[in-house]
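Rest of the complex left out; these chains stay put.
Think of it as A and B in the order they're written, each chain with its own count starting at 1.
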Amino acid sequence: MVQVSQLAVPQAAPLIPRLDRIAYGGDYNPEQWPEEVWAEDVALMREAGVNLVSVGIFSWAMLEPRPGVFTFEWLDRLLDLLHTHGIAVDLATPTAAPPPWFLRAFPSARPMTVQGTPLGGGARQTFCPSSPEYASAAAAITTSLARRYAAHPAVVLWHAHNEYGGANGICYCPGSAAAFRTWLITKYRTLEALNAAWGTAFWSQRYSDWDEIEPPITAPTAVNPAQELDYYRFSSDAHLDNFRRERDILHTLSPGIPVTTNFMLANCKNIDYWTWAAEVDLVSNDHYLQAERPDNHIELSMCADLTRSVAGGAPWLLMEHSTGSVNWQPRNIAKKQGEMVRNSLAHLARGADGIMFFQWRASRYGAEKFHSAMLPHGGTDTQTWQDVVALGATLSTLSPLRGTPVAADVAMLWDWESWWALELPWRPSSELAFRERQEAFYEALWRRHLTVDFARASGSLAGYPMVIAPASYLLTTSDAANLREYVAGGGTLVVSYFSGIVDENDAVHPGPHPGALRDVLGLRVDEFLPLHADETVTLDSGLTGDLWAERVRLDGATVLASYLDGPAAGLPAITTHEYGAGRAIYVSTRLNGASLDAFVGALGLPARDLPAGLEVVRRGEYVVALNHTAAALTLPGSGVEVRSGDACVDGVVVPAGEVRVLHAHP
Amino acid sequence: MVQVSQLAVPQAAPLIPRLDRIAYGGDYNPEQWPEEVWAEDVALMREAGVNLVSVGIFSWAMLEPRPGVFTFEWLDRLLDLLHTHGIAVDLATPTAAPPPWFLRAFPSARPMTVQGTPLGGGARQTFCPSSPEYASAAAAITTSLARRYAAHPAVVLWHAHNEYGGANGICYCPGSAAAFRTWLITKYRTLEALNAAWGTAFWSQRYSDWDEIEPPITAPTAVNPAQELDYYRFSSDAHLDNFRRERDILHTLSPGIPVTTNFMLANCKNIDYWTWAAEVDLVSNDHYLQAERPDNHIELSMCADLTRSVAGGAPWLLMEHSTGSVNWQPRNIAKKQGEMVRNSLAHLARGADGIMFFQWRASRYGAEKFHSAMLPHGGTDTQTWQDVVALGATLSTLSPLRGTPVAADVAMLWDWESWWALELPWRPSSELAFRERQEAFYEALWRRHLTVDFARASGSLAGYPMVIAPASYLLTTSDAANLREYVAGGGTLVVSYFSGIVDENDAVHPGPHPGALRDVLGLRVDEFLPLHADETVTLDSGLTGDLWAERVRLDGATVLASYLDGPAAGLPAITTHEYGAGRAIYVSTRLNGASLDAFVGALGLPARDLPAGLEVVRRGEYVVALNHTAAALTLPGSGVEVRSGDACVDGVVVPAGEVRVLHAHP
């Protein structure tokens, strides 16, 4: 039998150059505890195999208790202690939570809601992302921190800020208004260009002076959608400017140490992570289960695939997830036995080379004290602690997977601009929702054991046999050209309803819908037919749709299924169009459950003969199999099970709820 | 057979003196398109039979791009073009959407919500109706427009503003507060009178200075209801002042051209249209289906009847409706084949002499781009366009109906003051709702093929055999006297529960309820008995009620039905009282569906032997029959079917979903 160690596995560059293992650890907030606890912490970290901790994320007030007065000594002692015990540090700039002195000194730096309410302190993220005072204060603490710790041997990674775009994602204060105008001048150069792009001939909105322009605050009616869309772009960019400022300081003062910031992929609508991913030295992500949701491990997989995709396929770091429940959902359901390990290894299977948690030790104080931790309130005499120690050991056996690439079967288009635009007010149906369609298609593919890469409509698609566009409402003319070229070159494009309708200004493409896609789809849509709340439509292929139908007229396409009833009875429901060397499939209603599964099943994707509930992902020569069921399942294949080192020729039995990793015979 | 043209039909004065046909057209926003499109527009208007378009409604920023700088040239060219092609113009003052420069120059002119949030731009109606700066700017653009186009031969109608009282219906800003105080001084003259009317002895609210008075902004508890009620009156009047200002300018500068403004009858709670109707030269109305609602054509009929009623029975103009879906409802259900034509002719049947749409050509930009149009995104190769052309042809055959009066069977009381007062906070049940009762009674009458005139309690009722008062919570002493006189004179008055309770100050009439009506009804109500959420009560006549019951004691009335169960078990539920030469019927619970139908059926109204789902309305010698069912139905009678010119002796077959117009034998 071939041993794992005998194989020459091609390895990518390590995720964190100075860390030669799978990263393992969590957020560590020693400032909440007396220093005598620190020694216990470090000893327990060693016991659990922790090799990396994120430090200082919310320490601004502890590091700079008054403006310009720094108290780094405690952090000096902490980093020395960690380094002495071989624990590396992901050192954070503490800029996500300005101290109370900052808010008192600069009341205008507070974020403001869309109704004009300035928000208060005692929380976190109480700052306007466009505030010059905030920029200045954040630069100062970042500079001081970088100067002091650039050369500290414990520091292997910089963690800029925390979860940009979360609680203060979009600010509507006067300072943001001024910054928005500056951003618009840079983008449009002339008012004529802005007036044209925003269609200000509508509703008497023509601007004659830049200073007339405001954020889209609450107004008597819906606000200009192009203005709303640019405000999303501006807001994502405002946060990005803050990140860039810190990153550039860190790069200058601490060369060679990578800089990241923790994304919230798939769950943060406010940040265009495609743009952001190009700016970080490595992609890291926070993921929390939607605890009350059945099969929430599929949503986890989607987020992990999206994280890998924005990372361009490179390894990434799971910066935060939880050992058990969180505390901010309506019902914070605890994890079941084995679930934490499965969650961790699912991220690993989909490209993560590090598994970190919020948080190392549960707080006694503050808003997050009921959030789970590696070391819970109950201490080491708990199941959680045992699982944490076991996971550390497991990760050390999985080191060979580091750097290996994940193999995908199909691409799905995901675009924040479509998300923003689709969910603006006054669409044909208020139930149109970006994530709902993404998740529905993703889940159908997941259940067929297919691995997904996410892609942009403007990106390189040539490598994918199929590209699925679930909710691609906004497609630019050049996006459309790229998709056309993809199909012409032999690809299969699958498009869901209400896609390709508008351009980058939320302006309807000229002519019949869907303007960006009607040639490649070989059809036109004469009328949108939103359905009633409980209405369903039946197709002659037996499928059932809801929410939406359309009056489709063929213009080259052929019918795969027609409506039997509802407002489009007798008209095409699903079509296919041969275009160049490829084809384009269109589905004009919302399919879910068995109907979506049947639709996806008929697309000609690879059929995997694997048991239901067994999640199987290939990383390089390794196959990770996660059993989400209550019965043992068998992963077919032969090779070596990495965790045990056992050889297997007739498949690997994966016990109920467990995970096995097969190093396949080459 | 008698030909239509041979009949001497008495015609009222034409709706628009300079337009000798049924008006047909829509809102036209050429400023959204390059001028080369205008020529196509005009050609297509001709093809469709369009003879009137509303121009300039949202053009302020295009006409006055900077304060005092006007760019009328494009509008000159447009009006000339339209006139050249024989298309008349309903020219709008663009004052519903002040330009961005206005908002920047006068930030205090923004409307403010009841919570004190000033509203933003990028929308429409961003102005305080009491703003002096707005008044001044609106007068200036109106004056300039009137001066320039008073004599333009294309202009046959002025369209002041757009939908007064819609999105900025009630403003709570400091400027509105000041205007409210002025309004109150005019109304009450002395603080003593105001203190008495508002009952300020309650809760220590006695005013000692006019400047102490505020709008009813959000307060710790419910606010003085008399203050709330006066604020509704003030707000309707504030908008009316704006209308009067524009109308007076237009009358002065453009004599002979009628001035209208588009009402939103039955759907705008903020505007007292009885008062407003006396101020316009002709009544015009906007109506949009409540798309998700079953049988929404009945609501359409109610709105059309209410429009005719506030117009005093004179012909009116349907200024806006839609060819298909709108874009601002939760689910914008499209119209079914034939529905747009039925909607149009239902308005015509109930007194409209013009059928107009929002909008001529669908926008590519802005908040309304998914609103349907006469010329949709798909262009002329669409079913919508075919229907628009066909409707134009149909309307030309129906010209003889112009000016003919609609014959009504019964009157219903409708009063904005009761609407306002009934739905203030802290009523016996928060489910009491004005429109709900109006619609319930209207629908029961509609299903019995009866046509309704709406009336005020203070109005002339003598011509009606029956007057129904569905939700007449507020009745003044003189209203009550008028109703008493009506019954004494032989009329039948039907009163629903919780009517006649308060006077014009929302003060309870002295003595037992219902103070304004207990003599004419011959009873007193000792206690209101709101029902539980799902509770129903059964009457000994077999009817079922919900929501409400009362402890009724007879004082002259006799019992028609009693409660079998519930909190009023054994007590009278429905009574009748002979009073003078007439009688007054009282129903003390909420009847719906079959129960309300049975109640209405027993009132002695005319019985029409017509098939269910066939809407039949008589205008002069014409009978319009609209088939809302999926099977052909027959309208009894003989005469000439106007659209086809066919004579018929044994009734007219109305195919499923279609409309026929019978010119009855004299």
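Rule of thumb we're sticking to: a contact is a pair of C-beta atoms (placed from the backbone, for glycine too) under 8 Å apart; a residue touches a chain by one contact, two chains touch by 3 or more.
Values in this document were obtained by computation on a predicted structure and should not be read as measured data.
In this structure file the homo-oligomer totals 3 copies of one chain sequence, with 2 depicted.
By definition in this document, only the chains that are shown with their structure count from here on.
In the CA-based superposition of chain A onto chain B, the rotation angle is 120 degrees, rounded to steps of 5. One simple way to say how far apart two chains are is to compare their mean CA positions; for chain A and chain B this gives 49 Å.
In the complex of the two chains, the chain B residues touching chain A come out as 29, 31-32, 58-62, 65-66, 94, 97-101, 103-104, 111, 113, 115, 117-126, 167-168, 292, 324-325, 327-328, 330-334, 336, 362-370, 376-379, 381-384. Residues 115-116, 198-209, 211-227, 425-431, 505-508, 510-513, 524-533, 551, 567 of chain A are the ones touching chain B in the complex.
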